[in-house]
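Every protein chain but one is kept in place in this view of the complex.
Chains: A and B, in written order; residue numbering restarts at 1 for each.
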Amino acid sequence: MSESAEGGSVAVRQNPGRQAAKLASRVGSFVLTLAATFVGLTAVTFFISRLTNIDPVLAIVGDKATSAAYDNAYLALGLDKPLIVQYFIYLMRLLTGDFGRSVLTSQPVLADLLRVFPATFELATIAIIIGVVVGVPAGVIAGATKGRWPDQVIRVVGLFGYSVPVFWLGLIGLFVFYGKLGWVAGTGRLDVFYQGVVTQRTGVILIDAALEGNWEIVGNAFSHLILPAGILGYFSLAYVARMTRSFMIDQLSQEYFTAARIKGNSYWRAVWRHAFPNIMVPLITVIGLSYASLLEGAVLTETVFAWPGLGLYITRALFNSDMNAVLGGTVLVGAVFITINLVSDLLYKLADPRLRAS
Amino acid sequence: MSAPLLTVEDLEVSFPGRTGFTRAVRNASFTLGRERLGIVGESGSGKTTMGRALLGLLPRTAQVTARTMSYDGTNLLTCTERDWQKLRGRRLSMVMQDPKYSLNPVMRVGRQIAETALLHLRTDRGDAKRRTLAMLEAVQIRDPELVYRLYPHQLSGGMGQRIMIAMMLIAEPDLLIADEPTSALDVTVQNEVLRILDDLVRVRGMGLVMISHNLTMVSSFCDRVLIMYAGRIVEECAASELQNAKHPYTQALIAATPSLDVRRTELATVTRDPEWLK
Partner (left out) sequence: MSDTLGTWLMSETPMSRRQAVIGSVYRAVRSIIFNPTALIGLIIVTLLIFMGIFAPLLSLGNSPLAQNLAGRLAAPSADHWFGTDELGRDILARTLYGARATLAIVALVSVIVVPIGLTVGTVAGYLGGWVDAVLMRITDIFLAFPRLILALAFAAALGPGIENAVIAIALTSWPAYARIARSETMTIAHSDFIQSVVLQGASTWRILFRHIVPLCLSSVIVRLTLDMAGIILTAAGLGFLGLGAQPPTPEWGAMVSSGRDVILDQWWVATIPGLAIFIVSLGFNLLGDGLRDVFDPKSR
């Protein structure tokens, strides 16, 4: 760049053709990664499901069926074909939106998933809000006070979160806040008394009840939600805070941070105004990952709190070798993973001027 | 020369290490008026540490002591964090080495410059922007309105460093510390950036401390030169007198400088004498 000759004109360094090619190859490899992940996830689940020594035919026809009925079901399920062909057939059916029927609920798996997912969504969303609203500032403060007492306190709180078994914390939470103090409601999404009162629109009870203006139910749903969401939020907080702290420490040793202080910014102003915007990109990825793992169904939390979400659904299906349901749940998990990936990719292009298309 | 701007007596900076303290700056004393002072030394000689000590920006673990360290009547040794905030940027400022790292990558450069003005001058956003555009003009940016809206990654190194200068001078400090301001730049733009820096310092009648390892550049650019070796100032002389330096280290440094006028097959290397540290 012959800068002196130009005497200060802007150095434009973009070649539109190459940029488009680069973008295309990035999108291409991204799609490929996702497709591979998706196929891999279904394949792993599919072959595991065939490893089980529980007979999928018996699960459908029952153990009192005649041998003719058994054979018919066997052929109908395509079990006489090689495994790889069975998998391929299954994959093709998935692509047309046919998830099969659940043995356990005798409903189409897709309908089941649409029913259970909002419960998980409601729980995961409140939890991630807690995780971000508390975890990010905690991580920033810990990183900015590295080695001193606020850092130590936040570190210990985080370590507890990494160490405590969630199912146990859930039980203790129920014992203390529901059993002893009576501050929150018990297991499930609503008291029996309120169930079925609100028409399902979104499946998210807080929203459905609010739409009808039924604040009593909103309150009841909230008091059921707050304990499991708080516990999940604590775990996501521990993770988010730990990652934020280490991103922050990296930034604080950068020259631009010192430059910001030389300009006369106070330490904390430089932390929030200069260093913090620079950790947005990795932070979005971390929050995305954390949200994805919550949406994929918090199996143990949902079990402890009898929360009728995705995690509980997949677990129950596994125990009953309801393979259509397990596979359907897995596909949904994969879809969630892909969506979150896409969204965080989009978000961090907005957050970083270097990635933003001009 | 009027009363000195900066007085430093017996400055000591040390960092805790595995087996005790490492003394990065030892017994450094000097004064500075509204002149251009060069500090020259190899990497690790303590010149950057000394520069940062003058701005109160050393890491928490560093131990800083001095008999006197005062700036224009302010005792820097007793400054609180709040006092420092008022000094930095407004009274004394610093241009750092590499604009690629010293500009905030996610903030438009105009806002970065205007921020200094907003922090120190009683002004509003509109006025800060006007001042910023004027400042961009002063560092010879051709299209200030356009550059105002750019991000650092869209600038070349020479432009980046001019932005840095604008950012550090907009609040009109009396003293500027320039820590290797051109060593990260292409050779072709080094002189131009130096010229801009020189003009601004001259016109505003500021003091300048130029920290560098480049003896030739410093001697042609500054009025006075301090030579640092292993944390101590081993020699102080007028830039014009540098060729007559007495200290063996300075002489060795001069001998090790390549020159276009004298043809040499082999560059001299510096032979160190432990005596120098006594």
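Note that a residue touches a chain if its C-beta (ideal position, glycine included) is under 8 Å from a C-beta of that chain, and two chains touch if they have at least 3 such contacts.
Nothing here was measured: the structure is a model prediction, and the numbers come from that model.
J.: Determine which one of A:57, A:113, A:142 or A:174 touches the chain that has been left out.
T.: Going through A:57, A:113, A:142 or A:174 one by one, A:174 is the residue touching the chain not shown.
J.: For the chain left off this view, which of A:119, A:206, A:248 or A:300 is in contact with it?
T.: For the chain that is not drawn, the touching residue is A:300.
J.: Would you indicate which residue among A:221, A:314 or A:351 is in contact with the undisplayed chain?
T.: Going through A:221, A:314 or A:351 one by one, A:314 is the residue touching the chain not shown.
J.: Quick one: say which of A:21, A:36 or A:133 touches the chain that got left out.
T.: A:36
J.: Pick out the residues on chain A that sit against the missing chain.
T.: The list for chain A reads 33, 36-37, 40-41, 44-45, 48-49, 51-53, 147, 155, 159-160, 162-169, 171-172, 174-175, 178-179, 246, 293, 296-297, 299-300, 303-304, 311, 314-315, 318-319, 321, 326, 330, 333-334, 337.
One rule holds in what follows: only the chains that are shown with their structure count from here on.
J.: Any idea which chain B residues touch chain A in the complex?
T.: Checking each residue of chain B against chain A gives 55, 57, 81, 85-90, 93-94, 96-98, 101-107, 115-116, 119-120, 140-143, 146-147, 150-151, 153-159, 162, 164, 167-168, 171, 186, 188-189, 191-192.
J.: Give the list of chain A residues in touch with chain B in this complex.
T.: Counting only chain A, the residues touching chain B are 1-4, 6-13, 254-256, 258-267, 274, 277-278, 280, 351-354.
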